[in-house]
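And then subunit A:
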Amino acid sequence: MQEWIRFLEVNSPRILELTIEHTMLVALAIIVALLIGVPLGIYLTTNEYLAGIVLQVASIILTIPSIALFGVMIPLFSLINQGIGYVPAFVALVLYSQLPIIRNTYTAIKNVNPEMRDAAIGVGMKTHQRLLRVEIPNALPVIMAGIRTAVVLNIGIGTIAAYIGAGGLGVLITQGIGRGDNYLIISGSLAVALLALFADGILLMIQKRYTRSNA
Partner candidate 1 sequence: MIKFDHVTKSYEGGINAVKDVNFTVEKGNIVVLLGPSGCGKTTLLRMVNRLESITKGTINVNGQNSMELNEIDLRKKIGYVIQSNGLFPNMTIEDNVMIVPDLLGWSKKEKRERFYSLMGLIGLNADDYRKRYPNELSGGQQQRIGVARALAADPPVMLMDEPFGALDPIIREKIQDEFLHIQREVKKTILFVSHDIDEAIKMADKIVLMRGGEIMQFDTPSEMLAHPKNDFVSQFFGKDRAIKSLSLHTVKKLQDIIGLVEFDETIQDTKTINVNQDLRNTLSMLMNQEADQVIVTDDNGRQLGAITIDLVQKYLHFEIKGKPSVAQKG
Partner candidate 2 sequence: MNTKKFIGYSVRFMIYALVIFFFIWAIQNQYFNYIFSQSSTFLVLLRQHIEIVLVSSLIAVAIALPAGILITRPRFRKAEWFVSMIVNFGQSIPSLAVLALMMSILGIGFKTAVFALFIYSILPIFRNTVAGINSIDPNMVDAAKGMGMKPSQILFRIELPNAAYSILAGVRTAVVLNIGTAALAYVIGGGGLGVWIFTGIQLFDNGYLISGAVPVTLMAVLADFLLRRLENIVVPKGSRRSVET
């Protein structure tokens, strides 16, 4: 216990700093993923052919192991001198988030009660009004569930990004492995797990607070 207290005394500023770094990487990736995934998911509800293809590709991307995806992306990004570091990690996280976000958006909008949609058309709403006022609000709980999946996924994958120099809490674990230092390993692992649970909890709260769950 004593040793733990001493360890935390020395390292807590660094742990906090890495936690923030980790959070920023994941948050930024999720925001970009949302900007791509939600409009794409909505568009896919109007194009069945494309929906099949996009969802299939997204699900294949999700099966690619993260370290292997980094391994493939580093040579590609080194073409533009961004081989090691933040950029490939960021792009990988955006890619991994696509399946949960696109799929949930797509199915949620698809599953909006057709009578509700008819009613919206019946009262004279234009397509974009219908989308913003009826379909998206009703699909929101499911979309939020997709975002939660993506966030938890990315917090985990983000640790591996430490190996390609993208920073974050993975640094504690990789250093711990390198030095055989259990304090670093355990504190890093716990911090990541708690960050994931905390993020999931907060998003769940937001989801419950601002949406009426009909999913």
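We adopt the following convention: contacts are C-beta pairs under 8 Å (C-beta built on N, C-alpha and C of every residue); 3 or more make two chains touch, one makes a residue touch a chain; residues count from 1.
On how the list was made: all candidates are chains of the complex that A comes from, given by their letters.
Predicted model only: the values in this text are computed from it and were never measured.
This complex pairs subunit A in touch with one listed candidate out of 1 or 2: 2. Of all residues in subunit A, only 46-50, 52-54, 57, 60, 63-72, 74-76, 78, 83-84, 103, 152, 155-157, 159-160, 163-164, 170, 173-174, 176-177, 180, 182, 185-186, 188-189, 192-193, 196-197, 200 touch candidate 2 in the complex they form.
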